[in-house]
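Omission of a single protein chain aside, the complex is shown with its protein chains in their original locations.
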Amino acid sequence: MSADPQPPRHIPLPPPRRRLRLGFVGGGKGAFIGQVHAMGARLSNRWEVVAGALSSSPETALRSGRDWLLAQDRIYSDYRTMAETERDRPDGIDAVAIVTPNHLHAPVALAFMRCGIDVICDKPLCNSLQEAAALLAAQRETGLVFGVSYVYASHAMVRQIREMVQDGAVGRIRQIHVEYFQEWALDPASSSEKGGAWRMDPARSGASFTTADIGTHAHHLACFASGLEMQALRADFHVSGAAKPLEDTCFMQTRFEGDVPGTLMVSQAAAGTHCGLRLRIFGDLAGLEWNQETPEHVTLSPAKAPSQRFLRGEDAGIGQAARRVTRMPRGHPEGFADAWATLYTEFAVAVEARRDGRTVPDGLLGLPSLRDGIAGVKFVLAAVESNAAGGTWNDCRR
Amino acid sequence: MSADPQPPRHIPLPPPRRRLRLGFVGGGKGAFIGQVHAMGARLSNRWEVVAGALSSSPETALRSGRDWLLAQDRIYSDYRTMAETERDRPDGIDAVAIVTPNHLHAPVALAFMRCGIDVICDKPLCNSLQEAAALLAAQRETGLVFGVSYVYASHAMVRQIREMVQDGAVGRIRQIHVEYFQEWALDPASSSEKGGAWRMDPARSGASFTTADIGTHAHHLACFASGLEMQALRADFHVSGAAKPLEDTCFMQTRFEGDVPGTLMVSQAAAGTHCGLRLRIFGDLAGLEWNQETPEHVTLSPAKAPSQRFLRGEDAGIGQAARRVTRMPRGHPEGFADAWATLYTEFAVAVEARRDGRTVPDGLLGLPSLRDGIAGVKFVLAAVESNAAGGTWNDCRR
Amino acid sequence: MSADPQPPRHIPLPPPRRRLRLGFVGGGKGAFIGQVHAMGARLSNRWEVVAGALSSSPETALRSGRDWLLAQDRIYSDYRTMAETERDRPDGIDAVAIVTPNHLHAPVALAFMRCGIDVICDKPLCNSLQEAAALLAAQRETGLVFGVSYVYASHAMVRQIREMVQDGAVGRIRQIHVEYFQEWALDPASSSEKGGAWRMDPARSGASFTTADIGTHAHHLACFASGLEMQALRADFHVSGAAKPLEDTCFMQTRFEGDVPGTLMVSQAAAGTHCGLRLRIFGDLAGLEWNQETPEHVTLSPAKAPSQRFLRGEDAGIGQAARRVTRMPRGHPEGFADAWATLYTEFAVAVEARRDGRTVPDGLLGLPSLRDGIAGVKFVLAAVESNAAGGTWNDCRR
Partner (left out) sequence: MSADPQPPRHIPLPPPRRRLRLGFVGGGKGAFIGQVHAMGARLSNRWEVVAGALSSSPETALRSGRDWLLAQDRIYSDYRTMAETERDRPDGIDAVAIVTPNHLHAPVALAFMRCGIDVICDKPLCNSLQEAAALLAAQRETGLVFGVSYVYASHAMVRQIREMVQDGAVGRIRQIHVEYFQEWALDPASSSEKGGAWRMDPARSGASFTTADIGTHAHHLACFASGLEMQALRADFHVSGAAKPLEDTCFMQTRFEGDVPGTLMVSQAAAGTHCGLRLRIFGDLAGLEWNQETPEHVTLSPAKAPSQRFLRGEDAGIGQAARRVTRMPRGHPEGFADAWATLYTEFAVAVEARRDGRTVPDGLLGLPSLRDGIAGVKFVLAAVESNAAGGTWNDCRR
């Protein structure tokens, strides 16, 4: 998460030479996030989705695989079988996307890494530091690419913020506020829906529901955009919606590198909100604001000049980092699918470079790494402990 | 454009059985719109792009074809050769997307139709009524699918407006206002850029620059959303930006079926605007507003109740027409690529139905038809004549 | 309306020495605009309201006068009596505010001018060129101050626009669009409400309802802000709301000095709108936008830089013209009452100067003059004639 000393601004992403082959674990009927990964992969035009263990139920796996237009012999219901079979095929998958419930992320990733297959994994990375350590060890051993889908950082205008901050547009950072409000867990029915059932179940989701589910997004966005590591936090957990065994709401006071204070608020039981992920950074020269629901612009509000609206796709004021990942001309909105396409484009570039034995220039890609995934796990665990201890300040890097 | 007597609201789109094969004419290096068509086709997961005459220059065609990852033997520089070759291949293209300058739309379309290949064509359809008549005749003869890429009508919330209007949400329509403001033709350099050069050249663009280029979008959107045909107009053409042989700005007073008055304003030389396509419909019960740059919501403002914001993806208030084409959950923005994906999804559904000899239920699809394309040509010609005659009221259906 | 060669930017308005005495004609129970004039006068702290013929019905005049806390002997029901009585009192009114239906503006104004009393009159000034000529003659004879309450031009940010335009912020003006949408005349009941009854009655309102009532506001705003005179128009009148003898909706194409084209749209039957007065000016360098319902900021959108939001009360970017009339610090919104307070402040400055025999420096005040009032009358008459003739281009300066 440290600032790039010399980001290679004027280097475009290399063009594709062929479409890489992608497999999925998870994502079967009723799941949302697998579909979205697949859309990003397709829209990137760098991948074709060719195999999947979309469900551990053979029947669901089969039906889902057909919906995805997978060949019959590449529809699996056991991820270990899939890893080994694909490893052995001449046209086996180049990489796997893991979109299962959280508790399966680490075992699935390890199985594919053992077969020499690059991995992109949904967030949060895993539920314990032990799993995190095992993943780190496996990556060190294998040298494989390991991406984590903190997708909001793939919006062009989040790249723009990171570059503007590095270029001094806000001056010295003095406050960082991030919030993410959703409403779906208000409803008692949410805990029996497919996505809700495992997210609210400590056995599968870990010690946290909302802090893990969307708090990690907020944490990564704040760190990525500001270029500052979050060092400490104190957390206040609540159940604001229907009764459930884990928190659906968390308020934090935070500290970033350089003793920069901040706040982080997340709730999945905030009535009338949708995906209200909002970031505000106040520096000594200017403030910056970005909102996921209107991702196409950043507002820069200098202390001594009229506020400015930086629009994706414009010539004026838009830097190389955003240009590199821009897909549509200005005024024609990019959306969530475009951010996923950028994630999968950068994942492809990283995979191709590894296969070619090339190093990707530092700072060329914004693809979140295993390290970023582990930072998120530590963040969740620090919050759980802080809340349990009545709101102590906890280091979130340990 | 007439209202569907019984729109089949609860019928979802049929799932794909295989990816259809798509070829492109036009779209070579430097062109924008071909790329966007291709993104939509890929994101729809209903098509694979397998062939192209991306340019009439063999060298550009080759380079562009490689960038698109086309097989060497399916890269063409002559569209006639492409039509015939693809017709004769066992794995030949199912359909062609035409993204050339306007004056080539008709000859290219006719060439592919003669080979029995379904067509999707960029707008405006063509430059003369003679060409329009030839296309209509060819379609009648062949029974082929012919789509026109008035893509804005593929946004979920434009579908929502059409359904709300049909359901009486605004009452009886009393005024329709549509505007589309861009700024790129302000700049003298615009006339020598790839997209500008032919658009401002009467030999390729026809008798109008802006009325044809974006006026047709505004016209189609107003008619599609309101369910009313535009019957008459009077036009006032201007050059507001750099000098050029055709208008870059046009203001109209309009009349729709039922003597509903309106206005239509388009300019490609309106400084500080991007793709400012905005529709407002005022009825005797409520007003409606939608803006292409923030396409995810519609504002309904009743005369006797607080105004309401209908958000794509919500359960509340969102009808079947929008649901049928919704790709992302609420709060995760759909953008321009998603509208294109819907256009290509519906085109695929129409092509599959034709091949199967099935009829698509009336109103199931919002895919703009050849008829809609011809209505746009008549609209442009009526405007050109009205302006030339000093602003006479002209029928725009002849 | 001509541009000030050297606007005296750094001269503040002179402070008050005493509160001037103001009388009202019109404004009795149920009337809205009289109350608003009085609020502006009070908030300006330059006036005290001491006399009134608030109604021609003695009983209503009395009740209304008491509500206004007027002294018993200064409550009148006949404006002529009021003019003469006040002229003869040692503490007689310094000025009169005329807030009657339109057809009475001219006779009332003439009565007070004959008594040497300065006048501020609501818009539209009057219903005929004959009346306009009589008022002009009376002013030339008497040298009295005559203000017209085109109040929107008194918003600080409208002053800012005028100054920015003069300073070249938008470059050469290429298009001017103004619209004003209200909804109240949709409702059949509106024609029997106090304000509706006379506005929709040709005998009192003249040959136009909406073009006169709010079209004149839009016309003045466009001219004042741009610094350009409107020279010609063609008009299309409609009844969009409940049946009525005069138009409630008018669409225009317009021409300003220097052959600058534009549009003007007004409706009082546009469902879901409130006081949607919006101005857009497009120049060859930038566009500008202002909206009466959010009057505190102006958006400047340069063709070659991010768009900027100029906020009233800021140091950065705000010129002397806006500062001179700013009442509240930034972030604490000024509203409609503040615009009226500025109108009445400037009226007071003009009245004091006349009494002292001083000349107000050109451009110090933005107070709309009798000339501006007459321009509005000509605008209405040109529109009525254009519409009647089927939309001919008519000169609106004759």
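The letters A, B and C name the chains in turn, as written, and every chain counts its residues from 1.
To be clear about the criterion, a residue touches a chain if its C-beta (ideal position, glycine included) is under 8 Å from a C-beta of that chain, and two chains touch if they have at least 3 such contacts.
Every value quoted in this text rests on a predicted model; they were computed, and no experiment measured them.
The chain that is not drawn here is touched, among residues A:127, A:191, A:216 or A:273, by A:273. The hidden chain makes contact, of the residues A:199, A:234 or A:324, with A:234.
When you scan A:183, A:314 or A:334 for touch with the missing chain, the hit is A:183.
Among C:258, C:333 or C:361, only C:333 touches the chain that is left out of the view. If you put the missing chain back, the residues of chain C touching it would be 15-16, 18-19, 32, 36, 38-39, 42-43, 45, 67, 69, 182, 273-276, 292-296, 311, 313-314, 327-338, 341. Across the interface with the omitted chain, chain A contributes residues 170-171, 174-175, 177, 183, 186-187, 234, 236, 238, 240-241, 249, 251, 253, 261, 263, 265, 267, 269-273, 282-288, 300-303, 307, 391, 393. For chain B, the residues in touch with the chain missing from this view are 300, 302, 304-311, 314-317.
FYI, only the chains that are shown with their structure count from here on.
Averaging Cα coordinates per chain and for the whole protein, the chain whose average falls nearest the overall one is B. Centre-to-centre separation of chain A and chain C, using mean CA positions: 55 Å.
A straight line joining the Cα centres of chain B and chain C is 44 Å long. Between chain A and chain B, the centres computed from C-alpha atoms are 34 Å apart.
Residue positions of chain B touching 2 or more other chains, listed in rising order: 273.
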